[in-house]
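Heads up, the thing below is written out as structure tokens.
Yeah, one chain of the complex is gone here, protein chain that is, but the others are all in their spots.
After this line comes subunit A, so read on.
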Amino acid sequence: MIAQTEYSKEKKVGEGTYAVVYVGTKLSNERRIAIKEIKTSGFKDGLDMSAIREVKYLQEMQHVNVIELVDVFMAQKNLNLVLEFLPADLEMIIKDTSILFTQADIKSWLLMTLRGVHHCHRNFILHRDLKPNNLLLAPDGQLKLADFGLARNMGSPQDFLTSNVVTRWYRAPELLFGARHYTGAVDIWSVGIIFAELMLRIPYLPGKDDIDQIDVTFRALGTPTDRDWPEISTFGTYNKIQVYPPPSREELRRRFIAATENALNLMCGMLTMNPHKRFDPTQCLTSEYFVELPEPTTPSELPKLTPK
């Protein structure tokens, strides 16, 4: 067992339903770290599932665009996850109106996000809760996927999965329809929505509730037909929804005013209704968008939060 005296807890920075987060220092090398203390009392079923998932998946991944689990230890019957210290997230940056960012900056964040997602998927891990708030930013500008509390293995084809995953605005159409079988395509959809949000600086599809989310999604992107998605009629709710035409290219150009044709191609690839036809991480990473100018901003030169 690792002694907790290896780390100091300095300041409480957050509290969720199942954990308290502290900022601290690893004493041996003065490294800044975050300690997520998992509350254990009050959980009658023993260790909480989110904590288990987080430990399980983060232990397997070492990638510059996935948050590093530095250590795990027990102290006073509490489970402590020592994570790398990441002071900001993409949501803060998007919302901070004093920050201006360029197309090259967006490209850089998107690239780092996709690399992280690619690494998860190569390890057969679905994140299932991608949103700007879970894309953390390191002091050196690197973006890291965080919060694996909803992650799971890509199941065997016959496994039943729950469709009640991903924060509503970032939820893929198959999840909105309640699919019990889905793939990494759900993560790609979320990234597509994040891409749109980076360009618009406001949430792209902010549904008020689960029903409204279906309406908002298809009003913006068109209701899928069984021609582009043959299995769609097997979803019970499909027949009850309003049919909207897909947006014309011109409408998309007007909405995403600064986007290049390649940027729109990539976004549309990620926001393809049929999950089988949606881009996979490799298709995204090799898209023309990342080859054309401007080059993505070097992480260390990306805009940062202005100190308050």
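Going forward, contacts are C-beta pairs under 8 Å (C-beta built on N, C-alpha and C of every residue); 3 or more make two chains touch, one makes a residue touch a chain; residues count from 1.
Here, contacts and distances are computed from a predicted model.
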Omitted chain, identified by the protein name its UniProt record gives, among "Enhancer of translation termination 1", "DNA repair protein rad5", "Trafficking protein particle complex subunit" or "LAME_0F12024g1_1": "LAME_0F12024g1_1"
Option from A:67, A:111 or A:172 whose C-beta touches the chain left out: A:111
Listed residues A:8, A:25, A:123 or A:167, member touching the removed chain: A:123
Of A:152, A:171 or A:278, the one touching the omitted chain in the full complex: A:152
Given A:47, A:211 or A:258, the one touching the chain that is not displayed: A:47
Where the missing chain touches subunit A, by residue: 1, 44-47, 49, 52-53, 55-57, 59-62, 72, 74, 77, 79, 108, 111, 115, 118, 122-123, 152-153, 156, 282, 285-286, 290-291, 295-296, 298
